[in-house]
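Note that this complex is displayed minus one protein chain, with the remaining chains in position.
Labels for the chains are A and B, by order of writing; each one numbers its residues from 1.
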Amino acid sequence: MTKMNKQIRAAAEKYLKDSIVSCVIGYEEDSRGRIRPAFIEDAKDADRLIWNATCNLNLVNYLHQRKLSPGKDQPVPKTAVLVRPCDVRSINLLISEQQIKRENIKLIGITCPGTEINGQPRTICQFCMERTPVDWDVLIDSDQPIEIPSAEDIYEDIKEMENWTPAERLAYWQKEFDNCIRCYACRLACPGCYCYECVSEQVDPHWTSIALDVPEKMFFHVMRAYHLAGRCVGCDACEAACPMNIPLSRLNRKVAREILEMFNYKTGDDPEEAPLLACFDPHERLRT
Amino acid sequence: MPESSTKTNIQEQSETTDLIIPSLASITGIHDLANNIKLIQVQLDDLAKREVFIYKPGQFVEVSIFGVGESPFGLASSSARGDTLEFAVNRVGTLTDALFRLDVGDQVGIRGPLGKGFPMDMYKGKDILVLGGGIGGAPLRPIIQTVIDNRADYGKMTILWAARSPDLLVFTEEYDHWCSQPDVSMHITVDQAPEGWEHEQGLITTLIEKINPSPENTITVTCGPPIMIKFTMMTLEKLGFRPEQNWVTLEAKMKCGIGKCGRCNLGEKYICTDGPVFCFAEVRNFLESYV
Partner (left out) sequence: MKIITQKHLQEWLSRLAGEMNLVAPVNSKGKMIYREIKSPEQIAWGFERTKMPPKNWYFPMTESILEIKQGKETKITEPPEPQKTVIFGVRPCDARSVIAFDALFLNKPPVDRQYARHREALIMIGLSCPQMWDTCFCLTVGGAPNSKEGLDILLSQVEDGYAVELLTVKGETIFEGVTFKELAIKVDEPQIHNGLPALRKSDQWMALFNDLYWQKLSDSCLSCRVCSFVCPTCRCYDVRDELVALKPGLKEYERLRAWDSCTATGYRRIAGGHNPRDTKEKRLRNRFYCKFMYYPEDYGSLGCVGCGRCIDACPVGIDILEVIENVDHLLEKVQINV
């Protein structure tokens, strides 16, 4: 068993034994040897926890089901969650949007060697320079070597797309969205998507039809990318969850790049910071 | 060589109107029934369809406003009394809001009659206890009308009507007429009573215990919010009513209304085809709670 797994289990066991949290959210292996989320509530179950490069969901998403008091006069439950550096930024996002409180959460952070989607290293992992989470309560070192890239160019494939004509871009995305089955796995795996009723499902106002056709699917994905502008942390849980291998990361990172250039802003640096697009600074002026 | 397995009988619905294509109907009346509740009256445009549109108390229709949507509504009228279909509408969502803005003469679509109604034949010769909560009184009204129109077939009828406040009581203009019928009595209760309120105050369960009806040869029919049905059934049980004597009508979100789309099930029962009327003896064994 790897040192990393030992340490993850020890951290979880301690948090549960000492009743610091009532649940540790991490990963376990199923009987087929595949990774899936694990909800450990008993210290003796902590030895189910493991981590490897296929752990590519954003477990912070599950805090939405533990952010409210379960009943009258009952406290909000306390949870520990295993996070990569990108995942932790979602914590800061949700704190700044007043969804969760830091005191109810324990962060089991890992230094991250990069994760895979569909057996391939994630595009942005190859260029990611942030290998240590910006916040943590326990920090566990990866047992794999971490190679910090020489340059951060997480937008290399975005630049390729920017060289296309609008017609080429449209053709590209229409082809991709033809495969989309509008299952909403992307939206539901995303910690930033927690609306009670998504725009794509609302009857009133009637934004879009229920059809699983390309125009409606395009509307959904582009709308979602816009609603995540300044809020997406680049965890790619959406792409990991997608059953049809749609390169959603490309869409979200394009928007993130615009945000970076316009506002010099990266989501999730600071939980105290007001949400970027929710606030207007009269001194702001877009470059023309 | 077996016949191709796809040979099918694409039957026309010859016994009644088509259950998939809405029949066109026109609004003949809209009346305020209670606070935020209206009674809408429609007639099918096609005279021949009116002839075959026979329905039992407890059945429902799917009402369409084309382009807006379609929702199920319990029928609050009796086919024996004429071919005007009546249903009560509480404004809570997109379609009901659109219904509120319609006028006499406007067009709607009607699919039905749908679902299983109250087995009135089984109730003959028995006393009937009618328990209506809020807008739940609307699907029970055809039972009251059927009993009144066939008075000799049924025993005593006791109507217990409840609402959160007096402005939510439905069909208030008909109470005198009901009570003037032989062997029909009515009791009204509201949760919040204003000054000078002449009737009862409190929940319907309190009223039931006060009236203390005898379970002897009696059938009860209940309609209202799920929580009201739950506590009403408990109270009736306390008073000695067996579950087989109690009948309820349930509701759920529906789409097709004909048992195909899979939406409205409680366990293996579909509210739209196995119900919405159920004997409570069956309901309390439901896997999924109706509450």
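Here, a contact is a pair of C-beta atoms (placed from the backbone, for glycine too) under 8 Å apart; a residue touches a chain by one contact, two chains touch by 3 or more.
None of these values were measured; they are calculated from a predicted model.
Q: Just list which of the chains on display the missing one touches.
A: Looking at the entire complex, the absent chain's contacts are A, B.
Q: In the full complex, which of B:93, B:194 or B:240 touches the chain missing from this view?
A: Looking across B:93, B:194 or B:240, the contact with the absent chain belongs to B:93.
Q: Of B:88, B:120, B:140 or B:256, which one is in contact with the hidden chain?
A: Among B:88, B:120, B:140 or B:256, only B:256 touches the chain that is not shown.
Q: In the complete complex, the non-displayed chain touches which residues of chain B?
A: Residues in contact with the chain left out: 1-6, 8-11, 13, 19-22, 24, 64, 66-70, 92-96, 107, 109, 251-253, 255-256, 258-263, 265, 267-268, 270, 287-291.
Q: For the chain that got dropped from the picture, name the residues of chain A it touches.
A: Chain A touches the missing chain through residues 30-32, 34-39, 57, 61-62, 65, 179, 181-185, 187-189, 197, 201, 203, 209-213, 240-241, 243-245.
Keep in mind that, in the parts below, only the chains that are shown with their structure count from here on.
Q: Once you find the CA centre of chain A and the CA centre of chain B, what distance in Å lies between them?
A: Going by mean C-alpha positions, chain A sits 48 Å from chain B.
Q: Which part of chain A faces chain B closely enough to touch in the complex?
A: For this pair, the touching residues of chain A are 203-204.
Q: Provide the residue numbers of chain B that touch chain A in the complex, in ascending order.
A: That would be residues 69, 93-94, 97 of chain B.
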